[in-house]
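I have a structure here, written as structure tokens, and I will follow up with some questions on it.
The complex appears here without one of its protein chains, the remainder shown in place.
Chain naming follows the written order as A, B and C, and within any one chain the residues start at number 1.
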Amino acid sequence: MTLDVLYFAWLRERIGAPKERVETAAATVRELVAELVALDDNHAAALSDLSAVRVAVDQELADLDHSLDGVREVAFFPPMTGG
Amino acid sequence: MTLDVLYFAWLRERIGAPKERVETAAATVRELVAELVALDDNHAAALSDLSAVRVAVDQELADLDHSLDGVREVAFFPPMTGG
Amino acid sequence: MLVRVQQEEFDPASLLRGFGPGAGAVVTFTGVVRGDTGRMRALELEHYPGMTERAMSAIAGQAQQRWNLIDVAAVHRFGRLEVGAQIMMVATAARHRAEAFAAAEFLMDYLKSRAPFWKREIGADGPGDWVEAKSSDEDALSRWD
Partner (left out) sequence: MLVRVQQEEFDPASLLRGFGPGAGAVVTFTGVVRGDTGRMRALELEHYPGMTERAMSAIAGQAQQRWNLIDVAAVHRFGRLEVGAQIMMVATAARHRAEAFAAAEFLMDYLKSRAPFWKREIGADGPGDWVEAKSSDEDALSRWD
């Protein structure tokens, strides 16, 4: 399965890119995170503290156990500060 | 003592005038009301149900026991409906 | 602080030009004449000249102190106001949103029941009933005690 993975704010900065295309067999967000963390130090640093990370799956907020079945886009970002 | 007595909204309509000058020896608003009620039927009708009447003494909300000492203007009106 | 009582229409944009410098949060409330019943053409607002300005200034001053507002404004019209017309506006400026919202609600609750205005409905046949004060409006005040 091919996924677009997006990063925002300080996660984008730590990863060093706003977006990457990932080939994965992960069934859930949590499994995807484990694969990303194994990629390199940047990914490991960005995704080390998941309590500070929020997830969107196909542009809807989701939790780590959300299924990736049929999903095209996953985003990781810090808690939002709009308004 | 000479007082300006003002009426608003339906009290003004029942009294038949927005304002009258009153010569009185009343010590409190309550005593003034008793004198006004004794004047004629219009005053009696307007001031019969004091639970529906609010009072201002020199343009500040006041209760019936407020002193008239040094006062120049007393107003009677229904509960306010601003905003 | 801006407090105005006037017959004329007001323009919110020009009233708010330069309002609350340094504020992070600006809340406005605008009251408009509703034409729910279909029979009503307009509202006639009577007020108590002199006391109205005093009461509105006192209410605005209380809000300013209580929430440490950067600025506060209250404009209220009187006279004949057609369905759809603006009746009044309050605006509050504060550092944060919670203060600006609370102060605007406080101002509205007090203006409703403590500023000397009286509304009556005007129908096709002329003046109708005086609008009765709602007990819910009186009750709303108690939350600020």
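One rule holds in what follows: a contact is a pair of C-beta atoms (placed from the backbone, for glycine too) under 8 Å apart; a residue touches a chain by one contact, two chains touch by 3 or more.
Keep in mind that what you see is a predicted model, and the values were worked out from it rather than measured.
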item: Displayed chains contacting the withheld chain; value: A, C
item: Contact footprint on chain A, counting only the chain that is left out; value: 6, 8-10, 12, 56, 59-61, 75, 77-83
item: Absent-chain interface as seen on chain C, which is shown; value: 12-13, 16, 20-36, 84, 95, 97-98, 100-101, 104-105, 108, 140
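In this section, only the chains that are shown with their structure count from here on.
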item: Inter-chain centre distance, chain B versus chain C - centres from mean C-alpha coordinates, in Å; value: 26
item: Centre-to-centre distance between chain C and chain A (centres being mean Cα positions), rounded to whole Å; value: 49
item: Chain A and chain B, separation of their C-alpha mean positions in angstrom; value: 72
item: Junction residues of chain B, two or more chains touched; value: none
item: Numbers and ranges of chain C residues touching at least 2 other chains; value: none
